[in-house]
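Yeah, one chain of the complex is gone here, protein chain that is, but the others are all in their spots.
By letter and in written order, the chains are A, B and C; residue numbering begins at 1 in each of them.
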Amino acid sequence: MEFARIREFESPLERYMAEIIRDWGEKYVIPHRRNFDEDWKEHRTIEPALEKLMVDYGIQTAVWPEEFGGWGLGSSDYFGSICARVMEEIGRYDTGIAVSVGVTLWPIFVIAVKPHINYDLCAEFAPLFMRKKLTMAANAMTEPQGGSDIENLDELKGKTIRTTAKLDGDEWVINGHKLWPTNSGGVADLFGVVCTTNPGVPDEKNFAYIYVPADLPGVKQGEPYRKAGMAADKNSDIWFENVRVPKRYRAWGEGLDAKYFRIIISTGCLGSAGMALGAMENIYEILFEKCSELRYRGRPLKENTAVAAVLADIAAEIEICRSAVYTYARMLDRPDYYGDRFSAEMIARGRALKLKVCDACCRVAERAMDLLGHYGIDRNYDVEKHWRDVKIIQLWMGGRQLCQMDVARYFYDCKQL
Amino acid sequence: MEFARIREFESPLERYMAEIIRDWGEKYVIPHRRNFDEDWKEHRTIEPALEKLMVDYGIQTAVWPEEFGGWGLGSSDYFGSICARVMEEIGRYDTGIAVSVGVTLWPIFVIAVKPHINYDLCAEFAPLFMRKKLTMAANAMTEPQGGSDIENLDELKGKTIRTTAKLDGDEWVINGHKLWPTNSGGVADLFGVVCTTNPGVPDEKNFAYIYVPADLPGVKQGEPYRKAGMAADKNSDIWFENVRVPKRYRAWGEGLDAKYFRIIISTGCLGSAGMALGAMENIYEILFEKCSELRYRGRPLKENTAVAAVLADIAAEIEICRSAVYTYARMLDRPDYYGDRFSAEMIARGRALKLKVCDACCRVAERAMDLLGHYGIDRNYDVEKHWRDVKIIQLWMGGRQLCQMDVARYFYDCKQL
Amino acid sequence: MMMKLEFENISELRSDVAEMLAKSIHEWAEKEVIPYRAQIDDEVEIADRALKKLFLDIGMQKLVVPEAKGGAGISFEDLPQVLLRSFEEIGKADAGIGFVLSALISASISSMGTEVFDYLSDKLSAGLCKIAIFPPQFGKSDFKGFELAKAVAVGDKIKLKGFGRPLNSGYDADIFAVFCNYSGISVAFVDAENVERSEQIKSTGLVASKNCDVRINAEIEKTRILTGDAWKKLYTYLNLCLSALCVGSAYDSCRILRDWAEKRTIRGKPLGDNTVDAAVIANVIREALEAKAVAQMLTKIMLEDRDDEEVYAFSVVAALKCSDSAFNSADRAMELMASQGYAREGLLEKQWRDAKSIRTLLNPSHLLLELSANYFGSKLW
Partner (left out) sequence: MMMKLEFENISELRSDVAEMLAKSIHEWAEKEVIPYRAQIDDEVEIADRALKKLFLDIGMQKLVVPEAKGGAGISFEDLPQVLLRSFEEIGKADAGIGFVLSALISASISSMGTEVFDYLSDKLSAGLCKIAIFPPQFGKSDFKGFELAKAVAVGDKIKLKGFGRPLNSGYDADIFAVFCNYSGISVAFVDAENVERSEQIKSTGLVASKNCDVRINAEIEKTRILTGDAWKKLYTYLNLCLSALCVGSAYDSCRILRDWAEKRTIRGKPLGDNTVDAAVIANVIREALEAKAVAQMLTKIMLEDRDDEEVYAFSVVAALKCSDSAFNSADRAMELMASQGYAREGLLEKQWRDAKSIRTLLNPSHLLLELSANYFGSKLW
């Protein structure tokens, strides 16, 4: 079943990527998925699945420009649609892997997506991802105090960032403590670190986005946290203690870092919505199968109108969400038509999308569990895993409240939120 | 503020129609809108507004083929998008007028939309709508027993239809009682009547869709019902007592009537969702204005984060719904790409759309009222009018339950619902 | 099809007085309201007449007025359960009339034991009387964002100024209970002659409550003002009355749905035998039962020796819950009844509009924040 979308914008690359992910998912995820929860710390079955996708199928090279060996996704007119589709297809199998993959591509967006491609930095970091070795990245953003407040650029202008970057000759010296980035806990090889060059001062000029290889002296990572779900996504603390990187590792420089960093927000919202969509689709598939199989008083469960009504609500929710995800994806595809990917408008629309699709996804998972009764909480039915997993998609990137404030700011011209 | 959609598919005709409707709405609806409730029976201010739009701006000719003086909307590759937009724009002003207009175009779809254009019947009925006189139509479907069960074609195959059409020589003789069609109560000049040629037998061949001019002997209409809202939409009883019409007034004949009648369902769902969307947008506009104006403890209402959160939820809901409405509209635009407009697939997708957008619209209206506190129930704020009006959009065409069953049938392959 | 909806109140809440009164109200409803319900929103004299009978002939207006002054003199010990039963019965008939009475009763109760009570008792014994509550509110821009009317002591008198919209009956109230900022939050009682009224507002429902914006410009005696926690008592009783009213409304929606469903067939089977319809019916009933349970609990704790703050906070929760439930019952019942629920003659749409009006007037977001402030001691807005 393909849920609603405008299919005219499905590019050959998108279709190709969708196919390889389906193939990969069936072979490398499904056989192990029910054990992911126990594998949260070691990633014994999760890492090989990731490696297959990232290295053998080459996804880790996707965003980098072709001249550096990548697929050049950052210059594609189908950038948004492909990102959404990749997250959707991986999310169908495991949203934890989806976020782990997505977050590897994420920091690269700041320097490798049209119209802001920093060829020097691409030349510097692309080779790392061209290796035939699993190479991951992370976006070190959230800090212990204030949580995702940092993303709240429009309001706070970086005022609350406590991780500092101080120029010492030709090097940035970075100090700070980051919490909960995806792919921390020893996974990432490269960090994109949000820091300030002038702590406590609300000015976007002080906002710095600096790339930090994970193996530098002074970078310390904690043990991964144990969570309700999302086992494939390791989250931990990262401490930066007098970490020194070359001056050119700052993405763009004063003002521009903050400006282009915003693509992290719009694409992060799209990716979150995309993977939530994938999870809903998988829940739909499971329900279809199980509600045809399970019987109640002589009929398949789905043939009872009360059950059918809930099933229908779920399918309809997915129809709506998929339409919305691919509409927004298309809007990101064509900045010439819909505005810059880092514009306040596209960020607000992205927040709106994430807010609604995540809400829908959590509700779909809840209702699916309720429908299945005692099979709903059974790990062998996979629905409860999605339910545990997807909740954090709703919570991350500032959760519902930050989404709401960004949406209100743009759509209602609020000034004091 | 333009909410999300793929703008590439906005045709020049669509843009033109949107512009004239905006102009019309500001001039002919807004000045009278607060009195529509009192005008439910007489339509003293409602009819002139309708007349302006239908006759002077020519909307009543829109669907008919160009050779008969119409705009040829039925042959446009933007058929769906234009229908959605017209309903959205009128719905922004008054969903009652929107449905009244929509239902005038509706029965014509069966005989004037590509690929099923019945040129003989177009030649017969188009002239009626080319007159410089307000000319309306109605779709006489629902019956006293069983309500909208009649729309439930896939399950019931017309079994429960009690309005009969009996061939007597070259004429159909029609007998029956219909309830609640929009534009009944003396408004419509032409009815599209759902009847059966073989009552009680579940076979689509017996399903007949026959055009009946309202002024024929034996057609009797009751007084309009008083309702919670939707004053611009008159609903009443229609009795057909031995009404005789020429044999050729049947739309297509055995089997084909039922087949093409289904475009009534897909377009009806699109139109309902479109007008609900328009109502939501108007609520958004009102909230924007009022929550900027009203103050609470020294601040505009919208600058309080708790209020902003609700405002944001509303804006985000509209973003999602508009994406979905125009995605489905596009799918109806291009049957070559997405399947026939009367196919089970497109009907199920339409039902899903209507289900979700109407739910969203009711919720948006409820929350908007709550936000405004004692201004929420004040008719001068217009929000409560929308709230009363839009509820019936959710309820008509079989309401939530029939939508759900159609969606479940298609998306989960249910056979016994 | 048989629908069991009765769910008798818990034993501590049953009383002869309450039952007797409920019976009179039921009779009043049968005679004065039920036969005219479909017209009540269009012909204002119906509600006026019914309200007058309820207020004066049955004497609900004088419920707490001492017997010496011709009232029923119901004591604090009997009040909560009497209000619970009475308002439930009124809610089954007409929520608008109940709404007006809620304001009158809670305002009078809040004054018991003060000089204001004497003043009110005289007024309430003298003939038909309506009290409008003028609550804290968000205002127009010219109102500069003060949420309480301004009260300034000038010699022995208090000058009172305010502009805004009462909760109820602004257009025809005889007395206004005005929330003002006089040594904290206080409630001043102002005669209508000191109130300038704008045009009557048309609104969604609650037709018996004729409202409008008012400008208050009064000089009153200090004895006409209730300080301290009186405003909380007012709200606590208002929340009780409205909760009970909403229970009655929810039950009425259940009844309307039942009467309709009994005759209805879908797909050849009685409606209730289709599981999807049965599930909706169940939800309608569930809302009514939950509301009834919560309203009883509020009544019960009001009879106990509890912290006023606790009772007040729970009364907020109860009113929100019961108004939600009343609306949801009507709304979901309408979902099944479709056009027959939406048509005026069906009566359901009236409950739907009235319940929504109460819910909206309770201003849920504001109340929730107050609740949060109450529980967290945080400084809001």
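Keep in mind that, in the parts below, a contact is a pair of C-beta atoms (placed from the backbone, for glycine too) under 8 Å apart; a residue touches a chain by one contact, two chains touch by 3 or more.
This structure is a prediction, so every number in the text was calculated from the model and none was measured.
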item	value
Shown chains that the omitted chain touches within the full complex	A, B, C
Residue among C:Asp94, C:Glu290, C:Asp331 or C:Glu349 that touches the chain left out of view	C:Glu290
Of A:Lys114, A:His177, A:Lys205 or A:Arg388, the residue in touch with the unshown chain	A:Arg388
Touching residue (missing chain; options A:Val55, A:Leu156 or A:Ile286)	A:Leu156
Of C:Phe7, C:Tyr36 or C:Trp260, the residue in touch with the unshown chain	C:Phe7
Residues from chain A at the interface with the omitted partner, ascending	34, 37, 142, 145-149, 152, 155-156, 179-180, 225-228, 235, 293-299, 301, 304, 306-307, 310, 362, 366, 369-380, 384, 387-388, 391-392, 394-396, 399-401, 404-405
Chain not shown, touching residues in chain B	304-309
Contact footprint on chain C, counting only the chain that is left out	1-8, 10-12, 258, 261, 270, 272-273, 275, 278-279, 281-283, 285-286, 289-290, 293-294, 296-298, 300-301, 304, 306, 309-310, 313-314, 317-318, 320-321, 365, 368-369, 371-381
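What we mean here is this: only the chains that are shown with their structure count from here on.
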item	value
Chain whose Cα centroid lies at the greatest distance from that of chain A	C
Centre-to-centre distance between chain C and chain A (centres being mean Cα positions), rounded to whole Å	49
Shared interface positions of chain A, touching two or more other chains	305, 308-309
Residues of chain C whose C-beta touches two or more other chains	276-277
